[in-house]
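For this view, one protein chain was removed and the others were kept in their places.
Order as written gives the chain letters A, B and C; numbering starts at 1 within each chain.
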Amino acid sequence: VTAFQWPVRVYYEDTDAGGVVYHTSYIRFLERARTEWLRALGYTQSKLNDEQHLLFSVVSLAMQYHSPARLDDLLNVGLTAHVSGGASVTFRQTIVRQADDVTLASGEVRVACLDSVTFKPRRLPEDLRKEFV
Amino acid sequence: VTAFQWPVRVYYEDTDAGGVVYHTSYIRFLERARTEWLRALGYTQSKLNDEQHLLFSVVSLAMQYHSPARLDDLLNVGLTAHVSGGASVTFRQTIVRQADDVTLASGEVRVACLDSVTFKPRRLPEDLRKEFV
Amino acid sequence: VTAFQWPVRVYYEDTDAGGVVYHTSYIRFLERARTEWLRALGYTQSKLNDEQHLLFSVVSLAMQYHSPARLDDLLNVGLTAHVSGGASVTFRQTIVRQADDVTLASGEVRVACLDSVTFKPRRLPEDLRKEFV
Partner (left out) sequence: VTAFQWPVRVYYEDTDAGGVVYHTSYIRFLERARTEWLRALGYTQSKLNDEQHLLFSVVSLAMQYHSPARLDDLLNVGLTAHVSGGASVTFRQTIVRQADDVTLASGEVRVACLDSVTFKPRRLPEDLRKEFV
C-alpha cells in the first residue's frame, strides 16, 4: 500500500452548465493521479507500451459524489494502490478541496495489466509489484 | 421500470491513444441515453431547470468494462429506471455494440433530484414519478 | 464542392459553467459532420487506416463564434469540401440552431491526408478525389 497525492486545478473545460464540475471530469482527475503516481515511481505509460507492450486498462470503477467542485477550485487527488491478483491493481482514491479539506468525491478503480498487442492479461512486472505492496 | 435504447456512434473525440474508446467516454454515453429517455417522456432538463428549478445530479455510479469499443463502432445504450426513494432514481444501463450484439460495458447510475438554487434534495415531480414505475 | 448536413444535440457534456456550449465542443461537432460526410460517401476512417494506412489530420482551423448554443439545443452542422492541392481538403463549415435557423458558429478546417505509419503527406485516393470536386 502506498499513498500519493496530486493537485488538480478546475478549468472551464471541466465544468458543465449546472455550474459545477461535470461528473465524468472527476474520473479523468483520478487517472491523472494514477499516472503521476506511476511517473513518481519511475514509470511512464508510453514507455511501458513502447518497450514492454504493456498497457493499463480500467476494468471497473465505482464513484461516490459527495459535494460539487467548482471553477477555479484547487483539488488534491489522493490514492492508495492495492494489488489484487497478479495482473490487476485496485486504487482507492479521493478528491479533496484544498481550501477546506472537504472530500468531494471518492472512488475505487480496478486497473488490469494487459499486453498491448493481444489485449490479454499480463502479470504485473516484478519490479512494479514490489512498489505496490 | 421502463426500458429505453439510444444509438451512439464512436468518433475520434471518444477514443484515446490506446486505440479504443476512453474509459470516461462510456459514462458520457450513458448520460446521453438518460437525457434522451427523459426527452422521449416529454421532459428536457433545461426546461425543468428554467421552469421548476429542478436539476438532476449524479450521486454515485459503478461501471464494468467488458470489452473495448472502437472508432466508428455504432453502439446501443440501454437503460431501465428504478425509483429509489422519493428524490432519486437508479438507472441500470448497458452499452452494446450493434454489429454483433456484444455487451461492452454495463453500469448503474444513481441520480438525485435537486433544487437548482439551494442544491437540496427535491421530491421527484408526481407526473415524472408515474413514468418511472 | 459538396454540401452535407449532420444534426447534433447538445448535452451537459458539451456545456461549461458559463451556462453555454464550451468553445472547443463546437470543433468536435465539426469533426462529427466531416466523419459522417465521409461515411455517407462510403468511407470510414478506421477502415481507411486499417486497409490503406491512410489518416486524416487537421492542419489548421479558424473558428468564429457568433452566438452561444445551449443545453438541449438541436444543431445542424453543415459543410462544403474544397480540395486544396493533392493531399489536403479544406472544409467550410457552419453550425446552425434548428429552432430558428440562426448561425451560431462558422469555421474553416484544413485536413491533410497522411500515411498513418510514416505520418508523411499522401495523395488523396483518386476515387475519393472525385467525390470532393
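In this text, a residue touches a chain if its C-beta (ideal position, glycine included) is under 8 Å from a C-beta of that chain, and two chains touch if they have at least 3 such contacts.
On a predicted model such as this, the values are computed, not experimentally measured, just so you know.
Trainee: The chain left out here touches which displayed chains?
Mentor: Hidden chain contacts in the full assembly come out as A, B, C.
Trainee: Give the residue, chosen from C:41, C:59 or C:87, that touches the chain omitted from the document.
Mentor: Among C:41, C:59 or C:87, only C:59 touches the chain that is not shown.
Trainee: In the full complex, which bits of chain A touch the chain not displayed? Write them out.
Mentor: 9, 11-13, 28, 31-32, 35-36, 39, 44-47, 70-72
Trainee: Just the residue numbers, please: which parts of chain C touch the chain that's not shown?
Mentor: These residues of chain C touch the chain that is not shown: 17-18, 23-24, 27-28, 31, 46, 55, 57-65, 68, 116, 119.
Trainee: In the full complex, which residues of chain B touch the absent chain?
Mentor: 12-13, 15-20, 22, 24, 70-71
The criterion applied here is as follows: only the chains that are shown with their structure count from here on.
Trainee: Report back the single chain whose CA centre is most distant from the CA centre of chain C.
Mentor: Of all the other chains, the one whose centre lies farthest from chain C is A.
Trainee: Express in whole angstrom the distance between the two chain centres, defined as the mean CA positions of chain B and chain C.
Mentor: One centre to the other, that is 26 Å.
Trainee: Two or more other chains in contact with one residue: find those residues in chain B.
Mentor: Each of 28, 31, 46 in chain B touches at least two other chains.
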